[in-house]
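Omission of a single protein chain aside, the complex is shown with its protein chains in their original locations.
Which chain is which? They are A, B and C, in the order written, and residues in each are numbered from 1.
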Amino acid sequence: MQRIGVFVCHCGSNIAATVDVAKVAEMALMEPGVVHAEDYQYMCSEAGQAKIADAIHEKKLSGIVVCSCSPRMHEATFRKAAERAGLNPYMVEIANIREHCSWIHKDMEEATKKAVILMRAAVAKVNLNTPLKPGESRVTKRALIIGGGIAGIQTALDIADAGYEVDIVEKTPSIGGRMSQLDKTFPTLDCSACILTPKMVEASAHEKINIYTYSEVEKVSGFVGDFTVDIRKKARSVDMDKCTGCGVCQEKCPSKKAPSEFNRGLNTRSAIYTPFAQAIPNVPVIDREACIKFKTGKCGICSKVCQAGAIDYEQKDEIITEKYGAIVVATGFDTINLDKYDEYAYSQSKDVITSLELERVMNAAGPTHGHLERLSDGKAPKEMVFIQCVGSRCSDDRGKPYCSKICCMYTAKHAMLIRDKYPDVNVTVFYIDVRTPGKNFDEFYRRAVEQYGVNYIKGQVGKVIPQPNGKLLVQGSDLLDNKQILKEADMVVLATAIEPNPDVRKIATMLTASIDTNNFLTEAHAKLRPVESPTAGIFLSGVCQGPKDIPETVAQAGAAAVKAIGLLAKDKLMTNPCTAHSDELLCNGCSTCENVCPYGAITYEDKEVNDHGIREVRRLAVVNSALCQGCGACTVACPSGAMDLQGFSNRQIIAEVDAICR
Amino acid sequence: MSIEKKEFKPKIVAFCCNWCSYAGADLAGSSRLSYPADVKIIRVPCSCRVNPMFILRAFEKGADGVIMCGCHPGDCHYSTGNYYARRRMTLLFSMLDYIGVENGRTRVEWVSAAEGVKFSDTMNSFVEKIYSLGENVRLGDLRCRS
Amino acid sequence: MGAKKKQAEMIEEISGVNPLKCMKCGKCSATCPSYNEMDIKPHQFVSYVINEDVESLVNSKSLWKCLSCFACVERCPRDVKPGKLIDAARQMVVRKREQNYLTPDEIPELLDPELPQQLLVSAFRRYRR
Partner (left out) sequence: MKYSYYPGCTLRTKAKELDDYARASAKALGFELEEIEDWQCCGGVYPLGTDEIANKLSCVRALNAAKEKGQELVTVCSACHHVMKRVNDDMRNVEDICTRANNYMELDEPYKGETDVLHFLEVLRDKVGFDELKKKVVNPLKGKKIGAYYGCLLLRPGKILAFDDPENPKIMEDFIRAVGAEPVIYPYRNECCGGYISLKEKDMAKSMCDKITESAEGFGADMLITACPLCMYNLNKSSVREIPVVYFTEILAEALGVKESCCKEEKEVQA
């Protein structure tokens, strides 16, 4: 029989205001095995933990139940406290009477009743707990970064500087990401390329960093400290070792009609291409869809002009398998598709563009060589209208319910830059709210208004109406003047909502990392563990976790690196002892469990057993506890009831069910 | 206690996987999104840990409804656990009707860690359903009833 | 419950609209083809209901200027449906005795030979009980 202690936490008034904690403690004493019960204001405080330790010593407790907040919050705290007092940490159970009780119920009597039942279930379970011992697993001292934008580059540099090997996998032919497409950055108006390219060079030159561009993660297996990852290196059709990056092939390539991804499709590129001049690596790829040689078999000009003999039409995709201790996701974002917002005439007029497209238009390496001009006729605009919140803050299924966070600031930046370079161009911004929380952000926005005379109108635009003369009529609200405005514009710029890179869903599934309804990766704790995924060993860097600007992204990238370094610095990890185990006498050797195990943790061995005096060799399931992650799929699949899960055994769960239904 | 009409207070067991729906329930709690106290949650590592036996046991012991929540299909922390759970429950539920437990008394829902609202909405609608079905008299062992 | 509150709740019930969903972006007013004819503008419908001033709403010209073209409904980013709110206010008027906006006596002088039945039928539906 266990000697159980029950500790009921007030959590200040969080629990005590709706649950009669003294009553819960009193009722606990009536439960089988309970020899001690008390309540205290803050069980998680040092004094609270001391009370637990004292009771363990004095009452010789063999198990404890803490009625408190969610086990996802303080289970680890109380297990450690118990361990310090000499109790096996797995003899601790938590009854969640805060998140699952006091916070959602208002009636004291009802909430107290429920808290008592939750306590009973935990007591019933702990009565059947057995001491468990975690195993150990090794840590591969190498990190994988998925995504080579500013987030991925920064995380890679920080991890590599700490002395660990880092691989970056980037889908496109070059690292650099979205930041490489930006012209200037707010609020200091630094040239984006000028501050990014040194980082790109540093990453590529770093002896600890290895970059796989034009590559994708294809398969992930294993677990924290010991992931095995397949990376598909797509056929570049150019030998990276031989290519000198002279660029002649791109110049001579006769197929020049493919839309340029880097310039958001606003102009075209050759079939053999590097996305932009400062690309790293400076080795082109052949776009096989656009290449005449691949389409018709005739051409081969690039091969003829390449003095280094680097062109290789026969190159095939290559799969590289590598082991990692930690994985950082830095997959970034894209702007949403505007098909469902055609009241803004995006698909009907070339002069309605997104803000990211405007970045390319304003950039010297862009489709207009940095001249602000209409994409329909090349004329210089006189009136520009910016529309905010296009697809952001939408609760219908056309857009995104969240604020994209960066648009208010980049629009102020665009408006300011245009007014600065082209003082004769009038700039009007239709906004719902201007949101500028950030260092020097509101000052920046006010400068746009006060110093540069940008006209901000509070109200959304209802429709952009292309006119036969090529102009655009913008029909919007001025809520402060209570007017409907018709404004003729030459160009309209849409502050298009951002969304996580569409590939992230696939990647999250491979990593078994949680993702929210907007496809942002979920953090382990919204406030206290913002750069870790709930899945151990997976870290989050940049916009894949939520909308962010560059300074925030860089800060978070550094934080993710620190967390990854903290993991890589360990030689061994304690494994979760709540693993499956099979009762040799019950196992019938059917292999059902082996087939459902997602980790390959179950194998079959011929073993000699002593079944009630009969000694014989049988084929039996054996669980490799280093591989088992404790999901329990095998326990339900097992037809003979041999397989059970430690810490969540059949008897334990049934005891909980019984206690609840009592 | 008097023998007069007792107000019906259903017993409802909710199995929640540790990674998504238990976290979703926590989020519902920290967001103060209420649902009836009739629901009691049992934490399991994964929805695939839920043995059909547990559900039968609950009904046998007098539960009026059992709901199982897991990660959305494709988002399972253990990759495939919720697919197993889905198949097992489909099979079990189809047979429950046969032994006298109405379809409405069992439910499977996918709730992610970010879906506190969905968790509370789900529980509210499930409890409402159980109230409309009334007490589960058919499987419960009447001798156990007070 | 006060009479004003009751009226506001009635509007919410008939329309099925939750005015608290509005984020005051003004897209409804930006999109409304009858905007200039209205005294109370589409984006204001919501605040009149929230402030329980249904009286002003039912006495407004806007009631009879809304085309029910659903441009505000389609383009509203918060799914508020201002067009349904104003229709509910119109319903509250025409459901009362002798409050029709169109009487049969008016019809003959409004008629012209090409006028389609559809126009009369629609107008009757919107203007009368």
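Observations, loosely collected:
Note that in this section contacts are C-beta pairs under 8 Å (C-beta built on N, C-alpha and C of every residue); 3 or more make two chains touch, one makes a residue touch a chain.
As the structure is a prediction and not an experimental result, all values here were calculated from the model.
Within the entire complex, contacts from the absent chain reach the displayed chains A, C.
In the complete assembly, the contact with the undisplayed chain comes from A:466, out of A:247, A:370, A:466 or A:551. For subunit C, the list of residues touching the undisplayed chain reads 13-16, 33-34, 37, 64-65, 67-71, 73-74, 83-84, 87-88, 91, 101-102, 110, 112, 114-123, 125-127. Take subunit A: the residues that touch the chain left off the picture are 339-343, 345, 347-348, 397, 463, 465-468.
Note that only the chains that are shown with their structure count from here on.
Taken as a contact graph, with one node per protein chain and an edge wherever two chains touch, the assembly forms an open path, each chain linked only to its neighbours along a line.
With centres taken as mean Cα positions, subunit B sits 30 Å from subunit A.
Counting partners per residue, subunit B has no residue that reaches two or more other chains.
Along subunit C, no residue makes contact with two or more other chains.
Subunit B meets subunit A in the complex at residues 11, 13, 18-20, 22-23, 25-26, 28-30, 32-35, 37, 40-46, 48-54, 57-58, 61-63, 71, 74-81, 84, 88, 112-115, 120. If you check the complex, the residues on subunit C that touch subunit A are 21, 23-32, 35-36, 41, 43, 71, 75-79. Only residues 70-73, 96, 98-101, 103-107, 110-111, 113-114, 117-118, 121, 508-509, 512, 514-517, 522, 534-535, 578, 596, 598, 629-633, 635-637, 645, 648, 650, 653-654, 656-658, 660-662 of subunit A touch subunit B when the two sit together in their complex.
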